[in-house]
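In what follows, a single structure is set out as structure tokens and then discussed.
With one protein chain removed, the remaining protein chains of the complex are shown where they sit.
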Amino acid sequence: MWRRSSFPPMTMLQHAILALILPLASATIIALFLRRAGGIAAAVSVLAATALAVIAVILALHDDRFEASFEWLRLGDFSLSLGIKFDDLAALMLVIVGVVGLCVHVFSLGYMHDDAAKARFFGGLSIFMFSMLGIVFADNLFMMFIFWELVGFSSYVLINHWHERQSAADASKKAFIVNRVGDFGFLLGIIACYYAFGTVNLTELAAKVDGGAVVAASIPLLLFCGAVGKSAQLPLQVWLPDAMEGPTPVSALIHAATMVAAGIYMLCRINVLMVPEALTVIMWVGTATALYAALCAIVQSDIKKVLAYSTLSQLGYMVAAFGLGALATHHDHGGTTHEMLMAAGVGAAMFHLTTHAFFKALMFLGSGSVIHGCHHEQDIFKMGGLRRKMPLTFWTFTIGVAAIIGIPGLAGFFSKDAILYLAMTKSTPVFAVLAFTAVLTAFYMVRLWKITFFGTPRSDSAGHAHEGGLTLTLPLVVLAVLALVGGYTAFYPQVFTGVFELIPEAHESAHTIILITSLAVTAIGAFSAWMLYQPTSTDTLAQKSPNLFNGLVALRNSFDAAYDYYVAKIQQRFAILLNFLEQIFLAGLIIRGFSGVVGLFGMGARALHVGRLNVYLYWFFGGVVVLWLFAAGVIHP
Amino acid sequence: MITPTLDTYLVLSGVLFAIGFFGVLLRKNTIVVFMGLELMLVASTLGLVAFSRFNGTMDGNVFVFFILTVAAAEVAVGLAIIVALFRKRQTIQVDELDGLKN
Amino acid sequence: MATFLFNFLALLTVICAVGVVVSKNTVNAAMCFMLSLVGVAGLFVLLDAYLLAFVLLLVYAGAVAALFLFIVMLLDMQGGPRKPFKPLTVVAATVSAALLLVGVLMLHQNAALAAAPAENVPGASLKDYAYQLFSTYLLPVQIIGFLLLISMLGVIVLSKKFEDAEISP
Amino acid sequence: MNLEAVKVAAESNIWSAILPELALGCLAVLLLVFEMLLPRKQHSHISTISILGQIAILVLVCVQFDLPPGKTDPFSGLLHQTATSQAMRVFFLLASIFVSMIARVSLARQRLPRIEFYHIVLVASAAMMLLAQANHFLLLFVALETLTIGLYILVSYFRTNSLTLEAGLKYLVMGALSSSLLLFGIVLLYGVAGNPALPGHASNSMHFGELANFLAQNPRNFLAGAGIVLVLSGIAFKIGAFPFQIWIPDVYQGAPTPVTAFLAVSSKAAGFAILLVLANTVFVSYGWLVHPVLTLMAAATLIFGNLAALTQHNVKRLIGLSGVSHAGFLLLGVVAVPRVPGATGAVIFYLFAYLIASFAVFGVMAHVAGDNDTDQELDHYAGLARQNPFLATVLAVALGSLAGIPPLAGFMGKLFIFVSAFKAGMYGLLMIAIVSVVISIYYYFGWIRAAFFETWTPSDGAVNPPPTRSKVSGLAHVGLAALALCSILFGFYQGPLGAWLLAR
Partner (left out) sequence: MSNLPFDPLLVSIVAPLALALAIALGLPKRWSVLLAYVAFAIPALMALHVWWYFGDALKDHGYAFLTHYSTGLEAYGIRLTLGLNGIALPLFVLAGLVGLAAGLYAIQSGAERLKLYLMLLLVMQGGLMGVFASVDVFFFYFFHELALIPTFIMVGIWGGRDRSYAAMKLTIYLTLGAMLSLLGLIALYVKSGATSFDLISLRQTLTAQPIAATVQNNIFALLMFGFGILVSLWPLHTWAPLGYGAAPSANAMLHAGVLKKFGLYGLIQVALPLLPEGFLHWSGPLAWLAVIGNVLIVGFITMAQRDLKQLVGYSSVMHMGYAFLGIAAGSTLGLGGVVLLMVAHGLSVALLFLLSTSIYHRTHTFSMDAMGGLAQKTPVLAAFFVAATLASIGLPGFANFWGELTIFVALWQFSPLITALAVAGVVISAVYGLRAAASVFFGQPTEALAGVTAQHPPSDLRWSEKIPALVLLAALLFIGFWPKSISTSLHAALAENARPVQQTAAK
């Protein structure tokens, strides 16, 4: 358990602040001075990332866990603070962000070497690191929301990096807007939370809930909306596959390892607010996402899109894990057995988040290496035979695949097992779905792996594929190592116990069942994929079972189609209708009409001046008559 | 026979005034219109003299002097305008003088 | 006698006044106007305002009406064809005549005034007028002087044919 | 009338009390003398003499502004001098000066005698100054007729133009009719108030004070009421209040521009000067009659003036109709006077602001007008801002002031009137007034638009090129600039003047 210290040693706090400021400073410097000096900008950014990673490790390893805040805004009774809550959870997330971030930065040095707008890219990365750290450190929900939006912004900038591509421009826009939809609920949830508890400080919230404050289910559900947007859960998952328009390192860092995981991190942060009703919803959303995305992944031909749907699926796993909630455990303590609730959902979700960050970043960077090697070819059916051309990439990628499909001993195996165990304990249907998803995961991953790396090159670009330089390969190696060992909790220093002790561990019979299930699903999925797919230039499934293939494609497209229909046919038409009403009805008919009527009266009044004296004299006469009637009291005013 | 009381004088003055007003309204010949206006002035003087006599104050009578002078001046100027206008437009019918309108 | 005279003069005045309004011939109208003024002058006499009656005859019947006649002759108007009244004009005239009648009747109905003439006769003597005009009302007299001056100038400006050379630069 | 009384009356004829008016009269005669004495080439200086003389008289009035105590009712009570009447004296003098200045511009384009014009303006102005001090219906009538007859002549002054003469005739007939109405009203009042059968009858029943006493004791007398409404309709003609406003556009269009200015400013103000005195002192016990009549008049005047001006494109008619709506605003203030202390000051301030702005507009109009003075269209202002930015700026400032936009004097005038009206509880009228202001923006800014925006396309039929404009002389420069600056200055700094006015 982390130790709460009201007077943290300044050095650690300063470290944390430094960690926060470094990337911001880097971004500022790049934006202001290094716009045309891409090389220097890259160097500055990478240096900042390196320093940040170092600081992250120092902070994590140091035994100090602290909280600190200062007031940022005060109006009336409302006060908003900028604060740091540095506990084990934050420390774990910090290290993930720092390490993966560093890897991606280094990878980018090579990957983006020839890019014209390198400065903007690295500036964007720095901004992202800053925003992400903000989320990690945030000690209250408002602050988290602020950085939540900022990661969205940096994601927008980075997806839109190649903005001359219409698809990139559209994808970035979509990502931002869809996230905003999620944030709509998130913000409402925060505000509701503020009024329900009088505070949004995470620690104080925990204290209030522990003290017996009643939580309405609406609050956690509204807050969950934020996670639905950011972690791309159903039905707001549509932006993530499109976000692959961004450079691959961005996909690795933001859309696989860290930012999209922020939703899960946030849920873990507000775990105390979770009431059973909310958890059920969260669980099913996560489960559905996991299944849906896995199904979609099967029919992808773009290497990054496969990985994107895989990410979606894994995020669904994490959300589902979180939604499964607490686990009753028995502890032996001094001879007596205590039953206590353990936040197993948090543990499982965070564990999977960690391992996933490693192996998914690894795979993305691997795919980046492939894409780089194949001269920006992304279609797996135009690749093939890369096993020989890019051996290092192949082997590291293989480790990633092995990790994700849950080959025993690799990172994914442990975390997935923890989730499956939890699901089995808490909810059989969820367990069934997740297990099936695991089959699918193994299936599409092996499909990807086989088609990409085996066989013969199916295009010129694949034929001339080559391994990248050290900046490209080194991060792969580092991440591969992490993917290998990341599943052993023992591998981690003792500083993360606050999180890792929450990981549910199967014992005895359960352990066996899980092990068998896990091995079985992996084997079934991997084997059937290996058998089904041949490294050719066409999709075997599409040939063999076009109905199934087309059905899956339709399933994949259904959400986009629905949203497109809404945007183009409903929203836009509604907007045009309102605009029309305003122009024609309000500004036209009413206002112009009114002024026209006044003008007509004016013309009428003007026309009364007929120019003939005797008519005018009648006016006088009329006036005198009326006044006379007044005087006679005939007209009573 | 109507006995000449203040009331009858007042009514008589009113009738004259009304006839003058009616002439102003009805007639199109500027000169006749002008005569109507003069009739209205005369009606007022009649009223003044009558009031002066019955009220026993002199101011009314003195006022008539001024009114007569003013009326004379008015007629002089007015007729000068009418003549000048006739020279220009060859008409003094008011319904033909509608060069200024709208 | 006074009653008879009053009635006679009143009738004369009103009938002539009506004549002014309705006579087709402008000359006739002017003549009626003159006669009407004579009637009024007679009424002035009945009201013991001899001086005013005299002045009225002198100024109005003498000068003004003559001026009217003169202008009528000058402009040679009387022969002009008369246009028939338009229906709207007839309606308007009828309505206004009725309204004027109502107005006069209201005057008659609502007037609650002392009927008897005052015992002292104001303005019986010429001297009174002189005193008034040259003491109390001296200022208006002065103003009237200016009024006459400007109307004289005005008539000159409006009527006289100026040579170009006469116009000041 | 015995000799003693004559002596008393003669002694109360303190001529020094009307020194400015006398001086104006003398100046007027002097102009004629100069005309005879000076060689023809020197005649152009006579207008300068006239203006300088008036300025001297203005200085005199200002120096003697504070009245000697106890001598405020000279001429046997024919006159009653108050601070208000003093202010109106200044007003009419100022107006007269500016009319003379505008006349210099307009007359220069006509082949007509000139000296007489200045002469009549002076006499008419003197008459108005007396009018503002009138305390007796006889004097009121005489002064008013002097003004009116002067205006008959002035309106038809450009007799070479048949439209001008037509305007003259129209003004003559309608003016004479309204004078007759006024006179008959006076007769009725005089007769009723002096009638021995009625309580509180007065011996000098045309005197305002005695009349007021009588009216106070006979608050529902029909004849008195009839007299009052007849008098009011006579005044309504002068101020151009509905329905006696109908003559305004025609006459304003036909009249020479300086005369239009004279009508729009001086003659209207004269009407208000009388109305202020009558409605709020003499007729005050007939509030049951006067108040609703004026209120309805104000409302109708505001609405009609603005609506009719809305689509007008002849600027003289436009300014005339806009003047009608100004009469409506002023009536608003007049109605408020008996109930709100300080409302008189508001009306006077409004009048001054109106004077300043109007003369600036008329000054510009006189320069823009061609030889045909009756033909002044909005189209003629196209491109004015380019060709003569000075005139355009003056015009914009003046029109803004007329429209009542801060920081111009006109706004302050409206503000004071509105405050007074609000204090008097006239909410309905205020709403009408507000709407009127908004409507008026349309045509005032339409004018500014014509002068400033170059894309102004001439309305149908106006294919003729605009007339050549007069050159702006040095004196005109000074005058117009002074007017514009005053419009601005009084918009935000009223200084002691404001303090003085608003204490009324």
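When the chains are written out, they are named A, B, C and D in that same order, and each has its own residue count from 1.
By our rule, a residue touches a chain if its C-beta (ideal position, glycine included) is under 8 Å from a C-beta of that chain, and two chains touch if they have at least 3 such contacts.
Just so it is clear, the structure is predicted and the values come from calculations on it, not from any experiment.
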| query | Wait, the hidden chain, what does it touch out of the ones we have here? | reply | A, D
| Residue, one of A:19, A:68, A:168 or A:632, that touches the chain absent here | A:168
| Selected residue (touches chain absent from view) among A:18, A:37, A:57 or A:177 | A:177
| request: In the full complex, which bits of chain A touch the chain not displayed? Write them out. | output: 35, 71-78, 117, 120, 142, 145-147, 149-150, 153, 156, 160, 163-166, 168-170, 172-173, 176-177, 180-181, 183-184, 187-188, 191-192, 194-195, 571-572, 574-576, 578-579, 582, 586-587, 591, 595
| said: What does the interface between chain D and the hidden chain look like in terms of residue numbers? | reply: 342, 345, 385, 389, 393, 396, 400, 405-407, 411, 415-416, 418-419, 422-423, 430-431, 434, 437-438, 441-442, 445-446, 448-449, 452-456, 492-499, 502-503
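Just so it is clear, only the chains that are shown with their structure count from here on.
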| query | Just by CA atoms, which chain is the most central one? | reply | D
| task | Averaging only over C-alpha atoms, locate the centres of chain B and chain C and give their separation in whole Å. | result | 5
| remark: Per the C-alpha centroid definition, the whole-Å distance linking chain A and chain B comes out as 96
| query | Between chain C and chain D, what is the separation of their C-alpha centroids in Å? | reply | 29
| task | Give the residues of chain A that touch two or more other chains, as numbers and ranges in rising order. | result | 606, 609, 611, 613, 617-618, 621, 628, 632
| task | Check each residue of chain D and list the ones that touch at least two other chains. | result | 1, 138, 142, 145, 149, 152-153, 156, 159, 169-170, 173, 177, 191, 195-196, 222, 226, 249-250
| note | Residue positions on chain D within touch of chain C in the complex are 1, 3, 5-7, 9-10, 13, 18, 25, 28, 35, 40-41, 43-44, 46, 75-76, 78-79, 111-116, 119-120, 123-124, 126-127, 130, 138-139, 142-143, 145-146, 149-150, 152-153, 156-157, 159, 191-192, 195-198, 222-223, 226
| task | Show which residues of chain B lie in contact with chain D when the two form their complex. | result | 6, 10, 13, 17, 20-21, 24, 30, 33-34, 37, 40-41, 43-44, 47-48, 50-51, 54-60, 62-63, 66-67, 70, 73-74, 77-78, 81-82, 84-85, 88-89, 94, 97, 99-101
| Contact footprint of chain D on chain C as seen in their complex | 106-107, 110-114, 118, 128, 131-132, 134-140, 143-144, 146-147, 149-151, 153-154, 156-158, 162, 164-169
